[in-house]
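Following this message is one structure expressed as structure tokens.
The complex appears here minus one protein chain, its other protein chains still in place.
What follows is chain A.
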Amino acid sequence: MAQALVLGRRTSGPGVLPGFGLSIGFTLVYLSLIVLIPLGALALKAAGLGVDGLLKIAFDARVLAALKISFGVAFAAALINAIFGVLVAWVLVRYDFPGRALVDAAVDLPFALPTAVAGIALAALYAGNGWVGALLEPYGIKVAYTPLGIMVALVFVGLPFVVRTVQPLMQELDREIEEASATLGASRLQTITRVLLPPLLPAVLTGFALAFARGVGEYGSVIFIAGNMPYVSEIAPLLIVIKLEEFDYRGATGIALIMLLVSFAMLLVINLIQAWSRKRYGHV
């Protein structure tokens, strides 16, 4: 370990700032206290179940359904956020309109608002008798108390991630590259897809990963709008809480560990794609 650390330091060359030992030591202690020890304890507790017990929990029909909803809906919500987050960032960066500062500030509200408040507000709006729900009801679209409702909540809490990661890069995009593209005969669509978007891709993926991770772990806003029907609109975090209330601590940690593993695997894949795209498009 020590050998590897020294090697790692050598390969990046001697810097002008000393203190590598101190800073890496602090980082490791800090990460251990905040992240690694709690997660280690979780794994330890779940280990009491044994592999069989863990598999039994993982393939329990209700758990499986909840995991599918948690990951599937979070993925879909992150995807929606990736697309519309880019759009919102574009409008904020490119156009000067009255009240832009207000809109800009409003983007961060999902971070600040207690998630339960958001959940209740969204549920009230999208319920069959709510303002928005009443408009959709005649077309047979039900949002509140269905998986669609979960998605609305996750889109809400994940909105700032993509906007805030893409915005600074977009600000750096030079107007002249669009003009160059136009003088070379590219259509507007070609300018967007071939000139403007590729350099933004790494940032969009970062925002997507953050929004996805947040969506998987989200609890507060979802339980108010989801309806929480087992097999239909029950998310995995809720299932953990239910197990805890039944004093089934082992079952709770088991589901938690499974979520942890799946999340880690998915984030790893996203990070790999991101590293690739940075290599491919990130020549700035």
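A few points about this structure:
Just so it is clear, a contact is a pair of C-beta atoms (placed from the backbone, for glycine too) under 8 Å apart; a residue touches a chain by one contact, two chains touch by 3 or more; residues count from 1.
Here is the rule we use: contacts and distances are computed from a predicted model.
According to UniProt, the chain absent from the figure is "Sulfate ABC transporter ATP-binding protein", selected among "Thiazole synthase", "1,2-phenylacetyl-CoA epoxidase subunit A", "Protein-export membrane protein SecF" or "Sulfate ABC transporter ATP-binding protein". Among A:23, A:171 or A:190, only A:190 touches the chain left out of the display.
When the omitted chain is restored, the residue from A:85, A:110, A:133 or A:199 that touches it is A:199.
In the full complex, chain A touches the omitted chain through residues 174, 176-177, 179-187, 190, 194-195, 198-199, 280-284.
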